[in-house]
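I'd like to ask you about the structure that follows.
The complex appears here without one of its protein chains, the remainder shown in place.
For chain A:
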Amino acid sequence: MRSGRNPGARNGVGKSRDAIPRKGAMIMTLAATVASCLVCDTEFEVREDWEKGEITECGACGQEHEVVEKSAAGVRLDLAPEVEEDWGE
């Protein structure tokens, strides 16, 4: 029922389409450490004030990631949803 999941990377810098992560390609990381971009593997900082649902952007390739889970164990990131035709105010 959830719409808007990114079926592929918006910016698959230097990667073939097959190498681009698909929906569900999540990463789990411990709190206060770093996560790797699902597209270009560049590491970026995991911020403690992230909220579930928040969008964060890879500083290297621009791929947006969504915080889909946050707990004491860490956070899980997925590719951010892309704009869909029913999005709006």
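What we mean here is this: a contact is a pair of C-beta atoms (placed from the backbone, for glycine too) under 8 Å apart; a residue touches a chain by one contact, two chains touch by 3 or more; residues count from 1.
In this section, contacts and distances are computed from a predicted model.
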item	value
Protein name (UniProt record) of the chain left out of view, among "Response regulatory domain-containing protein", "C4-dicarboxylate ABC transporter", "EF-P 5-aminopentanol modification-associated protein YfmF" or "RimK family alpha-L-glutamate ligase"	"RimK family alpha-L-glutamate ligase"
Those residues of chain A which, in the complete complex, touch the missing chain	1-4, 51-55, 66-68, 80-81, 84-89
